[in-house]
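First comes the structure, then the notes that go with it.
Omission of a single protein chain aside, the complex is shown with its protein chains in their original locations.
Now for subunit A:
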Amino acid sequence: MSLAKPAMRGLLGKRLRFHLPIAFALSLVAAAAFKYGVTEPRKQAYADFYKQYDTTKEFNNMRDAGVFESVRPTGE
């Protein structure tokens, strides 16, 4: 009926040695996932959009729709 003496010391150290590497690894994974899942696609989307962007054409379209106050649509 005699049990083994439980660990009395080093409990916090043991916990930290176990959990800290895991915490660091998971944080790095989260950062990498966000970078390559969100920010890189977003940068690429903006780059692609402005590669094919014709400023004059878009301006004229917006002007004809009547959203500007400085210029009226063509033909008024």
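The working rule: contacts are C-beta pairs under 8 Å (C-beta built on N, C-alpha and C of every residue); 3 or more make two chains touch, one makes a residue touch a chain; residues count from 1.
We take it that contacts and distances are computed from a predicted model.
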Between "Cytochrome c oxidase subunit 4", "Calcineurin-like EF-hand protein 2", "NADH-ubiquinone oxidoreductase chain 2" or "Phosphatidylinositol 4-kinase beta", choose the name on the UniProt record of the chain that's been left out.
"Cytochrome c oxidase subunit 4"
Sole contact to the chain not displayed, among A:L3, A:I22 or A:V67:
A:V67
For subunit A, the residues touching the chain missing from this view
1, 42, 45-46, 49, 58, 61-62, 65-67
